[in-house]
Structures are given as structure tokens and as C-alpha cells.
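Only one protein chain is missing; all other protein chains are in place.
After this line comes chain A, so read on.
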Amino acid sequence: MAAGALTCLMFVVVALNAIAAAAGLALFAVAIWVAVDGYKLYPISGVSGKDDIFAGAWIAIFTGFAFFLTCIFGIFAALKRSRPLMLVYLIVMFIIFLFECASAITAATNRDYLVGNSHLVKKQMLEYYGQDTIQGKQITQTWNRVMEQVECCGADGPQDWILYNSTLKQMNPTYNWPLSCCKRRSTFELQDPEGCKVGLTSTLFTKGCFNYIESVLSRYTWAVSWYGFSVLMLVFFTLVIAMLYYMYLE
């Protein structure tokens, strides 16, 4: 291959690696954001044992940073025009590619189990809310915070608490639903305790919390899955060009 064309190919490889390094670093940052769980909804997936969205985020942290380091090594290997170094680069990138694929696929698949419909979240809430176990306390805390901040009640609405048997009902037959479902004044006291108890619709939240929970968990999933997928497509393209470069070296 003519020397000029080889140099051009080398510059393309270097440029693509630079972009892939930046993308890998961004994947690292986004995966850290997911793992930190700013919306504090981890107990909903943790108690059910289906927390692979967060497992995918942890893998993406490592693969994102690994992409960054390996792409910098790739820039160095391309500039050196060294075949052995390029081979090492290709093998390492391929291994990281596999791990990142696993992360993206796992996160997307697990999201469907968790929030495909409201049944799992509803069943978990009815079973664990108010229960005295560690999981019960976590779920109670999480749901109280969600219901008060998002101004919602139950998974699909307050009727969830009336239609289904629940731990709360067994423990406390006088309350139809948790007090967090009731509207409060700015001083945090209940607006109308008696009205909330009987279900006066102006004194309690009537929309369900599932939409909010689903949107947050989907946001986490798409951050890991879709962004990971786009990084992988860029890396795929980079690796194909790098393989071409390897073939034409020397």
C-alpha cells in the first residue's frame, strides 16, 4: 500500500481511537451516575433480586474506563506503526467489547422483568410495606419517600390497597392506605386526616406511582444500554478500520 495512503489510514485510526477514548470516558461517567442511584430506587430492584440494571452499570464503569485506556494505547500503537502492538490492542479491545455487550444486553433485559408492567412493583409493595423485616423497612422507606415527593399513592392508585390483601391491612385494619398517601400542608401535618381515612379524593393523592418508578428505572436502563450500544457501534467501526490498518502495515 502506498506510503501516503498508509499514513492517511493511520490518521484515521488515531482520530477514531481518540473519539472512542472520549466516548469510553463518558460511558464511565454515565455508569457512575446510574450506580450512585440519585433517585434512591435501588430497594425496589434489590428486594426482588432483580438488580441487574445496576450490575450492568458496574460493568459499564469498568469497561468505559478500560475503553479509554486501551484507545490511548491504540493511538500509541498506530503512531508507532507496530504490528505486535496493534495486535495486542485489537485483542484487548475485543475482550472489552464482549463485556460491554453483556452489560448493555443485561440491563435492557432486566428492565423488562422489573417494570414491563406494574404487577411486580405492586406485589412487592403490598407484601413488604409495613413489614418489620429489613427488606420491609427498606421498601417502606422508599415508598414513603416516593409517595410524598411525587404525590402519588400505590402502584396504580389508592384502590390497590383496597382491592388486594396486604401486610398493612393485616397489621392495621383501620387504615385503608398508608398515611403517606394523604396530602399534607407545608408544615408536614396532614391536611385532613378524617377525609383521607375515608377516601375523600381532594385530601389524598389519587394517581399511581408506577409511572414515575418505571420512568426512573427506564432512564437508568437506557443510559447503560443505549449509550453503551452507541459506544459499541463506534468501537466496532474503529476496530474494523484498525484491522485494515494492521493488514496493510509493513
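Just so it is clear, a residue touches a chain if its C-beta (ideal position, glycine included) is under 8 Å from a C-beta of that chain, and two chains touch if they have at least 3 such contacts; residues count from 1.
Just so we're on the same page, contacts and distances are computed from a predicted model.
Asker: Determine which name in "Epoxide hydrolase", "Serine/threonine-protein phosphatase 2A 55 kDa regulatory subunit B", "Uroplakin 3b" or "Elongator complex protein 6" the UniProt entry assigns to the undisplayed chain of the complex.
Answerer: Protein name of the absent chain (UniProt record): "Uroplakin 3b".
Asker: May I ask you to list the residues on chain A that touch the chain which is not drawn?
Answerer: Considering the whole complex, chain A reaches the absent chain at 83, 90, 94, 97-98, 101, 104-105, 108-109, 111-113, 116-117, 119-120, 122-124, 126-127, 158-159, 162-166, 169, 172-174, 176, 197-201, 204, 206, 222, 225-226, 229, 232-233, 236, 239-240, 243, 246-247.
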